[in-house]
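A single protein chain has been omitted; all remaining protein chains appear in their positions.
Labels for the chains are A, B and C, by order of writing; each one numbers its residues from 1.
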Amino acid sequence: APGEPAPDDPAVTLRLAETSEYPSLNPLDAMFGITGKIYDGLYAVAADGTVAPDLAVGDPEPDASLTTWTVRLQDDVVFSDGSTLDAQDVAATYTTVVDPRYASPLASSFPFLVDVTAVDPTTVEFRLSEPYAAFPSTLTVGVAPAEALTGTVLDSPLNREPVGSGPYVLEQWQAGESLTLAASPTYRGEAPAVERVVVGFVLDENVRTQRLRSGDFDGAQLSPRAAQALEGVDGLTVVAHPSADYRAVTLPQSVPALADPAVRRALNLAVDREAMVEGILRGYGAPAATPFTVAQGDAFDPDVQYEHDTAQAAALLAEAGWAPGAGGVREKDGARLSFPLMYFAEDALRRDLALAVASDLAEVGVQVDVEAVDSAGAAAGMGSKAFVLGGGDQPYDPDTQVYTALHSSYAAYDPDDAYSNPSQYVQPEVDRLLDAARRSTDPDERAGMYRDVQQVLADDPPMITLVVLEHTYAARGLDGFDGVQEVVEPHEHGVAWGPWWNVETWQVAS
Amino acid sequence: MSSDQRVGADVVRWTTPGDVHGEAHTGARARRARGALIVGGLVVLYAVLVPVVASATGWWGGAGGRAVDYVTGSTAPSTAHPFGTDVAGRDMFVRCARALQVSLLAALVGSAASAFVGTLLGATSAVLGGRADRLLMRGVDAFAAVPHLLLGILVATVYRGSLWTVVLVVAVTHWTATTRLVRGEVLSLRERGWVRAAVSQGGSRARVLRHHVLPHVGAQVAVATALLVPHAVWHETTLTFLGLGLPPHQASLGSLIDLAQQSVTTGAWWTLVAPVGLLVVATVCLGLAMQRGTGRAG
Amino acid sequence: MPAERAARLRVRGLHVALGPDHVLRGVDLDLDPGDLHVVLGPSGAGKSMLLRALTGTLPRGSRVAGDVRVLGAGGSVDVLRADRAALHRVHGRVIGVVPQAAATSFTPVRTLRAQLAEVVQALGPPRARLLPGHPHLAPVTPDAHLADLVATAGLDPALLDRYPHELSGGQVRRAAVAAALVGHPPVVLADEPSSGLDEDAAAVLAQMLRAYAHAGHAALLVTHDVEIAQAFGDTLDVLVHGEVVEHGSARRVLGSPQAPLTRELVTARRPGGLPSPAVSPETPPVLRLRDVRAGYGTHVVLDGVDLDVRPGEVVGVAGRSGAGKSTLAAVAALIHRPDAGRVEVDGVAVRGAGWRVPAVVRRRVGWVQQEPRQAMDPRLTLRRSLTLPQQAAGRDDLEPVEELARAVGLDLALLDRRPSHVSGGELQRAAIARALALRPALLVCDEITAMLDAVSAARLGALVARLAVARGIGVLLVSHDRTLLRASAHRVVHVDGGRLVPARDEAVAR
Partner (left out) sequence: MAGRLVTSTRTATTGGRRRVHEVRRLVVRRATWAVPLVLGVSALVFLLASRTPSDSTTGFLGARTQFVDARTREAVARMLDQGAWWEAWASWWRGAAGGDWGTSTVLRGSVSDAIAGRVPWTLLVMTVGLVLAFMIAVPLALAAAARGTGAAARLLTACAWVLSAAPAYIVGLGLLLVFSVALGWFPAGGLGPPGETVGPATVARHAALPCLAVALSQVPWIALHLHAGLVGARASDAVLSARMRGLPPRTVTRGHVLPVAVVPLLALMGARLPELVVGAVLVETVFSWPGLGQALVDAAVGRDLALLAGTTVCLTVMVLAGNLLADAALVAADPRVVADEL
């Protein structure tokens, strides 16, 4: 049984079912996730939704212009191969991330990073081309030994043979089937009580459910519906974590009708978010009016909300000149109030939301034609079609959460950067506030600016932000441990999150 | 079973022998084929009529349109909704009819096309013989060697989300099997006395094939073709499962089954039972009808 | 019923009806050990159906009345009412059967040896039962048993390693006889075992059956051959239209026939006048073979064959069974491609065979194959088999099907039946009618009278000769029947050692 160490087998093993196989264990390939158990970053996500020092000592220290940031390191850290971690490794890691030849997908998170230097073995200096107050929240990349950062992200030795300073090391990887992590003997912290974490790759949700029930696994990520069905079954409990993972419908302003803020406001009023949370998310989530979520702490204004008000939506539309026409669809100057809405074909949640939005909007005379696409199709159609967007990839600073989604510098449709500001939203006041917040060092001042942004967004919504999710997991044996804690999760989820996000700190309950 | 008959001065008391040899009566076979056809006809009627009736009368929640309701979704079968509703609150009775329409059409067209091409090529190849035959068969080998799934995925990614993609995938990947089957049978048949007789009487290749060879291949081709129909739906389901089939919001057997399997472990058994049941009934009817209908004439 | 030493077969008041047709009408028959009983009768009389009734293998859809009983030491079996399991104990062990359609009585995909050896195995090791005049004396091993049996039937044991389709018509027939005797059954029923065999081979077979009967077994020989019946039969039934019209000792009945039909059968053997060919030797031949070599793969059957058939001339072809007569016929029919040599039809040189030959040339030749069961498409009615080639030819100067049927003596009512619903002889007539359907210039007849009674054979022979002379058709008449050749052929060639030699028999050569 999980949790309780069996008398004859003192090792505590946790067996978790992951939704897909990891392509790589290279920390430069993914921001969070399972690599976080193998590698340590300068900073790491903490339970309260902030980033806290990990390899670093204290917060990064910016210069006055916010373009040079200094980070001090702990000096007793060794990698799992026995070598010592020093500033050189940190510098190499971040230099490599932004090196186009290495082609790390994480480069997007460091738009202004010019260079990184190791001042001395425990001091690293980052230089930026622009002042960037959100910079500390991005310093979560796992640090790898400088020698291992060769080649490209495609053929890096770290992909299969990770070398990190984290609490666990890779013990075994049965391609396509499972992966086993074991407590690292060289870890600087206390040896984890959970000595072994087995991650099985079980792509299908039903199968995950059944194997969870059969006792093959101790935990898995599941959809709300599937998780709910498991509550209390065979010792399983449902764990739901708040997240920054929101879903929204983009409203591309290249569609003439959607260029009118009144129409966009009407559409926001017409959708029944409560029903979506209840019906589709089974209660695991909350209505959302803007891309801001609890993960942004003080910067989040929970009072900015839309009430579901069909009558007012209809009135707004009528006022904007859209009169009911043939087949119940509103018309204006011979044009019908209708637009296509894309969703990822393989994503059931986005499909359901798309259908619900179409259903709700039909009631106020707006025709929405849902369309299933793949990512290539989505990128190609983003300029002229609405899309069920997912957000919250880097939520631990408001800037990384919303800037590219709202700033007008991303408004022009670029098929290579289709997901940035997909509504082609231009709002000078929002631009001004977002830019100012990048330059401010005062957290309270920044939070205020972002709350102002939300007020502007409420009147001139760039999209229909629908819901923010709670990520749901089913697990058993959690009460066998002390130290199980909740965390605010980013868009990403999986067994590296959920109740197991801090598994290395768990203690066997007395 | 016995009956009497006068023969000359005597009365013959007829009975049936204890054991017999040979093929079944065509009569009994035809009767069974008819039974399958009737049930099959009912299924077709359901698929065609129900959506029409629903939109005309508003029964079973009307034609559906865009309305979904996730909050009260997934209701068990009732008089208002004979097959229950799905997770989005849509009536399964009407949706299944739509799905059946779409999927059966695609499956029938796909399998008919592949049976046609396969039979034509297989027979032609066998009858031509020699180098032409060898060349053709190597071509078939080449085609058959490409993993079907791969071909299916590639075709589906190019022509994403259309019914004709499924038809194309089925037709493109399955004619080779029929070709091999038909060719093998024809190769062995063409050495038979009656075929040689037909050739000696000046029958052209086409005529001999049509009248003296293909009818004997019928039973096997019928089985192969009928098997292709559920198989086509199976392909559709697989593609949908991989996110490459018909758009998940559009009713087709593949998408209904895919949707249902997402909620089957949460207790909504009816969402799975209805489409799978209909698929099974339709297939069994088709299979039995084809199998009996084209069995050897006795 | 265990293996019997002796058994009798008693038939009382046997009626068989197939659909509306009353095929056997009150047949009484006794088969006693020690006698070779002959059933003689015209084609379609019901001889084969009688055998199927005696073995309990009537076709589906038949009705029966009367009683058929096998009486042995172990009790009696009511054959007509016995189920399959009961019949299984009788077949092979008590009753051995030689079916009329010998060619199709073996499974095509296995060698004869395999199929015979399996019978040996199924029926237990061959027992030495030394009865006077027994055809095979105490063989020890199954192999030797088989070889001995096959040799006694007049077949080279080496041929057992071939597949059925690699043997000539006569060769399979003898293998079928051997197969029936493997289990040493006390009752043996043979349906026209000698049809298609030359006189010597036929005599060997008949002698074998007679010896078997005289060794204390009951034997029934169905034949249409009066000479065989007379020479070897002990007792005799003459079956006409499903009724026994005459019964008694073979010598007596055939010596002084009472029933009109018996009389006809006996007298039909006398040759009638043969019209001379209507053309002079100078007219160009319809068929000219020069130095033809033909065979199967490396197995050469014919080598250096020269042959001319002139219009209006009937050329008889005689030869031992397996000599290559059918091969020659197939070459003449343009179906078998010769390996070397020239083939000309109507003065046109023919290259290749089958579809390679232009359809018009192929239609100049009519071909009747040796085995009618294989030569007629089992799915088509006889009528359709006849009309199809006519339709293909698209000619309107052809006789209607009914006329053709009448010419070959085929009951018009049978035209709408499928091959499985007519007797062997009837089917053969249909095949002849089909060969004539296109008014060929050359008619190739391969053992066309093999399954016909003497009367019908004589009539058909005369018909062929008449057609040849009247219409100027060249005829290649392959037959083992010297009487027929004598009566109907203008000259006879003999296939021997792969060549054509003038017939040895002076009477035949003329």
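Operating definition for what follows: a residue touches a chain if its C-beta (ideal position, glycine included) is under 8 Å from a C-beta of that chain, and two chains touch if they have at least 3 such contacts.
In this text, all values refer to a predicted model and were calculated from it rather than measured experimentally.
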item: Displayed chains contacting the withheld chain; value: A, B, C
item: Hidden-chain contact residue, picked from the options A:127, A:188 or A:211; value: A:211
item: Contact with the hidden chain (one of A:374, A:452 or A:486); value: A:374
item: Given B:68, B:123 or B:288, the one touching the chain that is not displayed; value: B:288
item: Selected from C:335, C:444, C:475 or C:492 as touching the chain missing from the view; value: C:335
item: For subunit A, the residues touching the chain missing from this view; value: 13, 15, 23-24, 26, 29-30, 100-108, 111, 152-156, 159-160, 172, 174-178, 180, 196, 198, 200-204, 206-207, 210-211, 213-214, 216-217, 374-377, 379-380, 389-390, 393-394, 404, 414, 416-417, 419-420, 491
item: Residues of subunit C (touch criterion as defined above) contacting the omitted chain; value: 55, 57, 84, 88, 91-93, 95-97, 99, 101, 104-111, 114-115, 118-119, 122-123, 161-163, 165-166, 176, 179-180, 182-183, 185, 296-299, 330, 335-337, 352-356, 373
item: Where the unshown chain meets subunit B, residue by residue; value: 21-24, 28-29, 32, 129-130, 133-134, 137-138, 141-142, 144-155, 157-158, 160, 173, 176-177, 179-181, 183-185, 187-188, 190-191, 195-196, 199, 219-220, 222-224, 226-227, 230-231, 233-235, 237-238, 241-242, 244, 257, 261, 264, 272, 276, 279-280, 282-284, 287-288, 291, 295-296
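FYI, only the chains that are shown with their structure count from here on.
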item: Chain-chain pair with the highest tally of contacting C-beta pairs; value: B-C
item: Per-chain Cα centre nearest the global Cα centre, belonging to chain; value: B
item: Distance from the mean Cα position of subunit C to that of subunit B, given in whole angstrom; value: 45
item: Geometric centre distance via CA averages, subunit C-subunit A, whole Å; value: 87
item: Where subunit A and subunit B are represented by their mean Cα positions, the distance between them in whole Å; value: 46
item: Multi-chain contact sites of subunit B, meaning residues that touch two or more partners; value: none
item: Residues of subunit B that touch subunit A when the two form their complex; value: 65-73, 87-88, 157, 160-161, 242-244, 247-249, 261-267
item: List of subunit B residues in touch with subunit C within their complex; value: 3, 7, 10, 12-25, 127, 191-194, 196-205, 207, 211-212, 215-216, 296-298
item: Touching residues on subunit C, where the partner in the complex is subunit B; value: 13, 15, 17, 22, 25-26, 53, 56-65, 80-84, 86-87, 165, 330, 333-335, 354-355, 359-360, 362-363, 365-367, 369, 371, 374-380, 385, 388-389, 392-393, 418, 420, 431, 434, 437-438
